[in-house]
Every structure is written in structure tokens, then in C-alpha cells.
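My structure is below; once you've seen it, I'll send some questions.
Only a part of the assembly is drawn; its chains keep their places, and the rest are absent.
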Amino acid sequence: GGTATAGNPTSQASFAPLATSVPAGTTITVGDPSIRVALELSGLIKDLDGTNVKFANISGGPQTTEAFRANALDVGSVADIPPIHATWTGLDVRIIASAYRQDAVNHPLYELGVAPGSGITKLEDLRGKKLAYSPGQAQGALVLRILEKAGLAQDDVKLIELPSTGDAYSSALSSKQVDAAPLGGVQIKRYLAKYKADGATTLRHGLRDDPGHLYSPAKVLADPAKAAALAKYAEAWGKAQRWIEDHPKEWLEGYYIKDQGLSAEDGQYLIDAAGKRDVPTTWTEAIERHQQTIDLLAREQKKPQLKAADLYDTRFEAIAGTAFAAAGKGGAA
Amino acid sequence: MAAHPGGLTAVATNAVSVRNLIRGFGPKGVLNGVDLDIAPGEFVALLGPSGCGKSTLLRALAGLDHDVKGSGVITVPDRVSVVFQDSRLLPWDSVLGNVTLGLREHDAESRARNALAEVGLAGREKSWPHELSGGEQQRVALARSLVREPQLLLADEPFGALDALTRIKMHGLLQDLVALHRPAVLLVTHDVDEAIALADRIVVLDHGRVATVRTVTPDVSTAVDAAGHEALRRDLLADLGVVGTSH
Amino acid sequence: MSAAPVLERPAVEPHLDPALAAGEDVRPTGRRLGPGRRRRLAWLLGPAALLALWTLASATGLLDPRILSEPWTVVATAGELLADGRLQENLAISAQRAGLGLFFGIVVGALLALVSGLSRVGEALIDGPVQIKRAIPGLALIPLLILWFGIDETMKVLTITLGVFVPIYLQTHAGLRGIDLRYVELAQTVGLSRTAFIRKVVLPGAMPGFFLGLRFAVTGAWVSLVVVEQINATSGIGYMMELARTYGQTNIIVLGLAVYGILGLLSDGAVRFLERKALSWQRTLAG
């Protein structure tokens, strides 16, 4: 592994084994807004008593890495692309917990929005079409993976660089500035609701785009006190995932409606789309899939190779998964 | 004509006619019913203590007091030219540009150059106003009114910043202009001698009203009638409240 | 119509006398080159026209509601958000941030402008860096700001401050550099001390410029919220809009824009009101 800009990444071996108790006075800053709500709604927040957990409303790749650099955040919640980019930009990070979706192919985060009248009905039809592409974002990586799956090279389509802020993609699609663009979450529903009558459709890409990770800077993980606190948080995080799974009503009410200001209908749509959660106790498979993504990105975006395994802190491998499973058996608080 | 008040046949023959002019600022009345007529080609001098409303009257005649409270009937000709109390040169235009301002004739520039030469400022055409002395600025303002052919010339102390000799020269220029185009003239001045030398009629404003009107005959004006000249002078000074000084 | 007999010392000044005020008033009707008198509430015309246009276009279907929500939808949304208290709360938080940022921005901008405007050394040191600062995209500075000031309120207020101080600085600087040299000479001859000079000549003379800077600054402060409230915020209208954007809630986005528009109009109006009061000594085309 390692890259030109990565300096000398801490090796896994240099991490001391996790302590079982968190030293008093340890504080961690957590950027994991939705789980914070889950912890509060479920009362699991009590599990963290004794650990000083400060929540910051920060999530997503760019924001969490910026905050890591500023030492303003100890752990963040992202998809699979940000840890890769962080490493490429010289920030040594490690994943400490991962959650996936069961039957992920049928519960994708993103679908490919198709502009009215562009005649795309299967991925192969993308040849020669205009695709919205945002290189730094997860959607960008997804576009590259979709092309790979369709057996197309970048040159076979026209990639239109466009940041996916707000409803920019939906606007670009409806005004036929692009033929296809990845849409995520409620945007899928809204796009169809608005433009289905005009002939707009969406296309399932049939890829797994479900990884969700907690990740931390290696610098933080090298601090035994913080590492212990993070382990405790990972455990609570696993339980919270289970609680969300088991309490869709409360989750809809407490998170989507009250916290995020969505309508019940939209919230329910998101819950249904997410399907069942999967928090594995081993990462082997996930690391393999992660490696494929890295290989693709390294090739298509001309970046140095990385070993996906180097992105994971194996000390944490079983923590979240075990908690998730245990909470399921015992029934959450 | 800007307005035609009914019922007064005299008005039609006058260049300027002011009837019952009332003006005031805030609570304070300034003009309390001024009546004034000026015949075409007539030269009227306006005297009065500082702050009595001379400039207010001129501004009313020039149509510059839209927002000032008051009433009255004013008739003035179409082409009115004003020399302001401050010389009021556009700071961003050259001396020449200031003189030609608003002139549409094609020979405007050469006429402006002539006028500038006449007021003793040949060679200063390209100067900025701020490069001129106080008297020079006033002369530019004078040149600006000289190149025009107004039917009514309103001049608010146009010679205030000039020395005796320059002033006499400027009097000459003004008289030439008057002789040539015969505009009606209303000249505000603080110099009684100047008023006598230039005007056909002298009006003294006081307490917002026309207090006295004195006619000046050519003999008195040119001091051919030295005694009449001296008497008029004394009378006017008395009108202005000055008594018993030799000058 | 000859001169009416008027009392020698009128009880009421003639120009205020109702009897005379009703008298004939015929003034020379020269063309007026200025814009004429200010009319109250005329400023509402433009926004009202805009609103009417929007409503009309929506009602006739010219404007696709999928692109821009209809005004009534936005009003309904506003009603809902007001009813459950979210709009007020977010507004209050945002107002606090914007207010603090504005305050510091004004202080910093005005001070820097004074130092740089009144001394050549100050100018040499301050002016260049300020020009560089404003030439650098604000978004690019955010990572550095996070680095130095964390992700909490400090950083948010500071970001607003950094955005706000620039127009205040530039305008105040230009305003005071534009003070007529004649007044500076006067100040010298009456022996004003440096502080008295600043108080009596520089500040009032730079006031028109300052107020213009303030107009940029107030709207600037509101607009900055869009950026700063994306970073570790859980409230504020910037946050509200960002959230709506994530979930594609067009009606809330448009409501947010309307709120920005109204806030902008109101703050700008407030500054202009203050300006008119503070600059009542001016006799300009503005009338």
C-alpha cells in the first residue's frame, strides 16, 4: 500500500490491543448524526455513560476528512469511497465498523435516473450517452462501476462533470442536459413523481452500493484511551443499528419526521428502500469488494494502488457485528 | 412662457412677472408676498441684507424650488440663464467643458474660448476647476453665462470675489452682452455702486417683501449727474440700514 | 391678481397660512432632471410585480411547479413550518449567527479601513492582503478555517465575519479616501487632534461609503449562512435548506429562498432607513 503523498502510514501492528475499560476523562468527538438520534430514541445512549461522547453534525466524505485534518473529529460515518480518497490525499484512516444491507442488489442506495426520451432501458444502452459524473463523490465512483459492469470504457460515453448538489441531477435530467445520472434516496422517488409522465424512468444498476462505515484517523486509533472509547462507541453503534431495524415506527417518527423534517410517506419510503440491515462480524468479504472498487478507481482515475485491508483496523472487526447480533437475540432496550 | 396667469394684460409684455410670491423653509417664512415685473431688456439690481431671500427669489424664478413650500404666480421666458452665488463648476469637467455645457451650436467651442479670453482666462481652457483661484472660478461661471443668449439672466453676486479692476472689466462684458441680446437681467449684488453703475432699476428686498424700488437714469448711473449719483447712493445705503458713513 | 394685503407681522408665516397655501401656485415648469421626490412604499412595487409574475406564471401553468413551487404551496409550507415552530427556531439561530458575524465584521472592517485609510504604512500592510483575501474563493478557505478554529460556533461566526468585513473595509476605505481635501485642510487649521479628526471629519465623511458597505454586509451575512450552516449545524435556515436539498423537498427550498429574499429586502431596507437618517445632511440627487 502506501502512496506518494501518504507519508508513512501506521501499520496495524503498531496498534496496541484494545483496552477493556475507558480511562476517565477520555473524550471522543463523533460525526454520526443519524445514529446519535437512534441512541437517544432507544435510550442506548446510557451505554455510553462514563465515556465523554461529543456529537458533531458532520457526515460524508469531504466534511469528515476536513474535520479529521483539523483534529476536530475522532470518528465519522461515510460510504466506501471517502476512506480511499482520504488515504490518497495523505490522511491515514481506518474503518472500525461497517454496516451493509441484506439483499443489497435489490435495496440500492442509488438508481440511475434516465432522462425522458433518451431510450435507455439497460446499462448497455449507455453507450454514446451523456452521463452526469462527479469525480470526487460516491456517485462518481458508482458511474465508473456501472460502466465497468456494462463493459463500457470512459470513452464510450460522454461524462459530463456536474456536482450533485441539491436537485442539480434531477434538473439536468429533466431538461435533458444529460441522459443518465445516479440519483439517491428520496430523489429517486421525487424524480419519478415529477417526470414519469414525461417518460422519465430509473434503472437499477445491479451493483452493491450499500457499504456504510465508521472510520477514524490512524492517529486517533493509536491513542489507547481514544481507541477504547471508540470500541465502546462501535458497540453502541451496533446495538443502535439493531434498534433501528426493530423499531421502524419509532425510527420513522423520531428521525425522519421529527429530526429531518420529512413527511411520513417519504420516511417510510426510505425505510422500505433500505430493507434489512447486515452488520457482519467478519470483514473478509467486504474487504474483497472494497478492493475491487479501489482497483477500478485507481485504474480509471490514475491513482496509486492501495490494499483495502490496510484501510481496516482489525481490532474492531467483531465489535459492532457482535453487538448487533446480541441485541437482536436479547431484544433491544 | 411657462405660465400665463389670467386677468393681467401687463404680464404679456413683461419678461418676468412675479405676483404674491410666498416661500418659506420649515417654520420660517422667507418671501412673504413679493411682486416684481421686469420688462424685456430691462436691467434690475436686487439689493438686500444677507439672508433676506434674494437667492430664494432667484431660485424661484429659475424653477429650482420644486420642493419649497409656498405659493404665487411666476412668469418667466423660456431661455433663462443663471449665475449661481457659488460658482458651481462641474469638478469633473475642464474649464472649457464647463463653459460649453449644454451648448448645442457647432461653434460653441470657439465661442467659449472667446468668452474665456474675455474674462481673462485664455490658456486655462484645459485646467480643472480646482486649479483655479476663487476669482477665476467666478469668471468661468460668468463666461458660461456670457456665451448663452438667454431671454432672462439671473445673476447671484457674480462679481463678489473679484478685485476692483477685474470687476470693472466684467461690468463692461456684462453691459456688452446686454446691449447685444437685450435680455432681462436680475442681478443680486451687495455693492451699491455696482448696482447704480449697471442697473436701470434697483429693488431693495427686506422682510420678505419689496421694500423700495429706485429708478436709475443714465445721467445718475454714469455720474454725469454727480449729485444725483451721490444722493441715490446715500438713499440706497439708508435703505439697507447704513447711515452716516462716507462710503 | 395683484399683491394681496398681508399683515405686517403675520400670525402665521405666510407660507404656512392655509388661506394662502390654497392660493394660486404657478411655477416655471422647467424639466426636472433628477428622479423627483421619493414616494413611500414605492419600493414594494418591484417585489410585488415579481410576486404577481410568479403567481400568474404558476396559475397559468407556464411555470412548471416541478421547477419552482407555486407561491401558495410555499405559503402553505411556511404555515406548516411556522405552526410546528421550526421556521422561527431556525431563523432565530441563524439571526444570532449572522448578527454576531456582522458585528465583528463591521468592527474589524471599519478599524482596518481607518488604519489603512489614514496612514500609508497601514495601507501598504493591510490593503494588499485584503485584496488577496477577497480574491480567494470563500469556499476554498473553509478547510483552513476548520483547521484553525474547529467546527464549532467560533468557526461559523468567524467565517461570516471574514465575508462581511471585506465590503465594510472596501467601502469605508473608499469613502474616507474620497473625503474632500478641503475639509482635511480645515481640520488641520483648527488644530484638530488625530482622534477628533477621525471623529469629526473622517467618520462622518466616510459614512456614505460605510453605509453602502453595510448594505453589502447585511445580505452577505445572511447568504454566508448557506455555507457555514452546512458544517456541524443542527439548526438555522442554511441547515434547513441543506436538509431539504438532500431530500429534494422543493417547497422548503423555495420557501428558504423566499425567506432569504425577504430577509435581504428587510435588512437592506433597514440599512437604507438608517442611512437616510444618518445622512440627512446630504443634498444629493437622491432627494
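The chains carry the letters A, B and C, assigned in the order they are written, with residues numbered from 1 in each.
Throughout what follows, a contact is a pair of C-beta atoms (placed from the backbone, for glycine too) under 8 Å apart; a residue touches a chain by one contact, two chains touch by 3 or more.
None of these values were measured; they are calculated from a predicted model.
Asker: Formula for the whole complex: give the number of copies of each chain kind, using the labels shown.
Answerer: Number of copies per chain kind in the whole complex: A x1, B x2, C x2.
Following the convention adopted for this analysis, only the chains that are shown with their structure count from here on.
Asker: When the mean CA coordinate of each chain is compared with the mean CA coordinate of the whole protein, which chain is closest?
Answerer: Chain closest to the assembly's C-alpha mean: C.
Asker: Centre to centre, by mean C-alpha position, how many angstrom separate chain A and chain C?
Answerer: 42
Asker: Can you work out the whole-Å distance between the CA centroids of chain A and chain B?
Answerer: About 85 Å separates the centre of chain A from that of chain B.
Asker: Find every residue in chain B that makes contact with two or more other chains and list them.
Answerer: Correct list: empty.
Asker: So in the complex, the part of chain C that touches chain B is made up of which residues?
Answerer: Contacts found on chain C: 1-4, 6, 10, 13-16, 20-30, 32, 37, 287.
Asker: So in the complex, which bits of chain A are touching chain C?
Answerer: 31, 33, 56-58, 63, 66-67, 69-70, 72-73, 165-167, 170-171, 174, 185-187, 190-191, 194-195, 260-262, 266
Asker: Could you please specify the touching residues of chain B with respect to chain C in the complex?
Answerer: 2-3, 5-8, 19-20, 22-24, 27-33, 35, 60-63, 65-67, 69-76, 80, 208
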